[in-house]
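The structure is given below, and queries will be raised subsequently.
All protein chains of the complex are present and in place, except for one that has been dropped.
We call the chains A and B, going by the order they appear; numbering starts again at 1 in every chain.
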Amino acid sequence: MVENRPFLNFLAHLVLILGVTIVVFPVYVAFIASSHGPNDFLSGVVPLTPGSHIIENYSTMLSSGMTSSGAPPIGPMMINSLIMAVGVAVGKIAISILSAFAIVYFRFPFRTLAFWMIFITLMLPVEVRIVPTYKVVADLGMLNNYGGLIIPLIASATATFLFRQFFLTVPDELMEAARVDGAGPMKFFRDILLPLSITNIAALFIILFVLGWNQYLWPLIITTDQSFYTVVMGIQRMAAVADAEPRWNLVMAAVILAALPPVLVIVAMQRLFVKGLVETEK
Amino acid sequence: MQTKRTVFPNKLLPYLLIAPQIFVTVVFFLWPAATAFWQSFLRQDAFGFKTNFVWFENYRRLFADPIYINAFGHTLIFAILVTVLSTAIALLLAAAAMRVLRTSRIYSTLLIWPYAVAPAIAGILWWFMFNPSIGIVAYMLRAMGVSWNHLINPDDAMTLIVIAATWKQISYNFLFFLAALQSVPRSLQEAGAIDGAGPVKRFWTIVFPLISPTTFYLIVINIVYAMFDTFGIVHATTQGGPARATEILVYKVYFDGFIGLNLGSSAAQSVILMVIVVALTAVQFRFIERRVQY
């Protein structure tokens, strides 16, 4: 940090290692589960060391594993999840950043009402809305297509709220300087606000990508065409078996595989964090 | 509500900017929500053939049910614990990560990755780990002399769902705290150091106020998360048991509506839940936001 305090550095590392151990532990358990044989899990205390079936399990999942439970192969499902993830992330960020810009930088009648209307979308659980929302989507003819899968999900407010918080911290001088230079609001938005927002956009992209990637219930309800299966639907199909025992080792292998693309996104987006605003003086 | 001192003068542009989100919100949220709200005044069979308008009967029955009243208490405890724990731990981890900036990428990737595990799957993992027979955590607890049985002991069950819910949110909060901490200008920290303030003092007097917009955001979002997005965790681990000890309000909404197909009561419960959270949020905006430094 600013000065060199080795003890504090050591403490920081300790805290981080402890934190990582605790936070990553469940994922580690999943990984261990995916490396063992089919019946090692329910017959005794779960071992903490990897087993010998790693190659076998993962290659099964990458090829026919999913189809043995009736789902499509894992590749096409990952692509669907990707479409949903990118669609939801880009869609939400786009409409939210514009709305937040409008709410913070303009005054217009119904401004507060608009903010609360958007904000309230956080506060009704999806399970309650799902039956009426299904009807709306069905009436609009949007079942079994990507529009119906993605658009209803971008109605939420976390992004707008976050951008609002961020925009409120941007110094007024920047905006006044832009106006003095004769720049209109959109130019200000494009040239000044947007670059400043990169860190928040990167953080949101991670969160929203994961949200879209992990969609399960909504695609399950509105699609009847297997070509829209997402990867978490496939996993649930393997895991939620009535009266039978799931093959946990394969389920967990699928879970780990499904969690990898988001990790790549996290790693990629992190560059934008660290590079981000350390240089920008405000 | 906070606003900027100076604003752009355009009259039409803001409406255009806000239109897409309002449109999606109205069509895909407000309209279905209104339908659900309307349903709270009805008593219907599952398929919707027979509809009785029952005024506030659904609401009255909820408040006359001691189990529902208990759920309020459980939800309060749960929401407070999850919010406080996940925010505090995440802040600690983010501050530590800032300290070791060069290696922080590995730590932060590892800390954010658990967020990528689908909530439904995470529930299964927690079930595995705490299972009294084969769970590794249950095993470790027994080895330490703690008898663990969340199937019968209500406190164990509440502990389990608090841990599971907090776990997920730590990643989320960590991510945003890290982003916020990254954007605190070094110059301010250096100025503080020159003035003789140690790192801990600097953190509380300089850094913490500067990240207060993010902190405020996270507190609001965490409470909303604890109250709305956690039914999956309860469903996978305790199903609201034992004897409704971990039945939080949102779980009851899901159980009565989705599984029990009592759409009227479920809708009434959602309305009540929504009113509570709107009120909570309004209070936060009014009283806490004035301490946020923009």
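Keep this in mind: a contact is a pair of C-beta atoms (placed from the backbone, for glycine too) under 8 Å apart; a residue touches a chain by one contact, two chains touch by 3 or more.
Just so it is clear, contacts and distances are computed from a predicted model.
Chemist: Can you match the unshown chain of the complex to its UniProt protein name from these: "ABC-2 family transporter protein", "WD40/YVTN/BNR-like repeat-containing protein", "sn-glycerol-3-phosphate-binding periplasmic protein UgpB" or "MoaD/ThiS family protein"?
Modeler: Checked against "ABC-2 family transporter protein", "WD40/YVTN/BNR-like repeat-containing protein", "sn-glycerol-3-phosphate-binding periplasmic protein UgpB" or "MoaD/ThiS family protein": the hidden chain maps to "sn-glycerol-3-phosphate-binding periplasmic protein UgpB".
Chemist: What are the shown chains that the omitted chain is in contact with?
Modeler: Over the full assembly, the chain not pictured touches A, B.
Chemist: For the chain that's not shown, point to the residue among B:167, B:258 or B:285 touching it.
Modeler: Residue touching the chain left out of view: B:258.
Chemist: Would you indicate which residue among A:62, A:94, A:143 or A:174 is in contact with the undisplayed chain?
Modeler: The single option touching the absent chain is A:143.
Chemist: Can you say which of B:185, B:209 or B:242 touches the chain missing from this structure?
Modeler: If we include the chain that is not displayed, B:242 is the one touching it.
Chemist: Since one chain isn't shown, list which residues of chain B touch it in the complete complex.
Modeler: Contact residues on chain B toward the absent chain are 43-50, 52, 127, 131-134, 151-154, 239-244, 255-256, 258-262, 264.
Chemist: What chain A residues would touch the chain not displayed?
Modeler: Looking at chain A, the ones touching the missing chain are residues 38-40, 42-45, 67-71, 130-131, 134-135, 138-139, 143, 217, 220-221, 224, 226, 236-247.
As a working rule, only the chains that are shown with their structure count from here on.
Chemist: Need the CA-centroid distance for the pair chain A / chain B, whole Å please.
Modeler: 15
Chemist: Under the touch definition given earlier, write down the residues of chain A that touch chain B in their complex.
Modeler: 1-3, 5, 8-9, 11-13, 15-16, 19-20, 23-27, 29-30, 33, 41-46, 48, 94-96, 98-99, 101-108, 111-112, 114-115, 117-125, 127-133, 135-137, 151-152, 154-155, 158, 160-162, 165-169, 172, 175-176, 179, 184-186, 188, 199-200, 202-203, 206-207, 210, 213-214, 216, 232, 235-236, 239, 251, 255, 258-259, 262-263, 266-267, 270, 273-274, 276-278, 280-282
Chemist: In their complex, what parts of chain B are in touch with chain A?
Modeler: 1-8, 10-11, 13-15, 17-18, 20-22, 24-25, 27-33, 35-36, 39, 89, 92-93, 95-101, 104-105, 107-122, 124-126, 128-129, 134-136, 139, 167, 170-172, 175-176, 178-179, 182-183, 185-187, 189-190, 193, 199, 202, 213-214, 216-217, 220-221, 224, 228-229, 231, 250, 253-254, 257-258, 263, 266-267, 270, 273-274, 277-278, 281, 294
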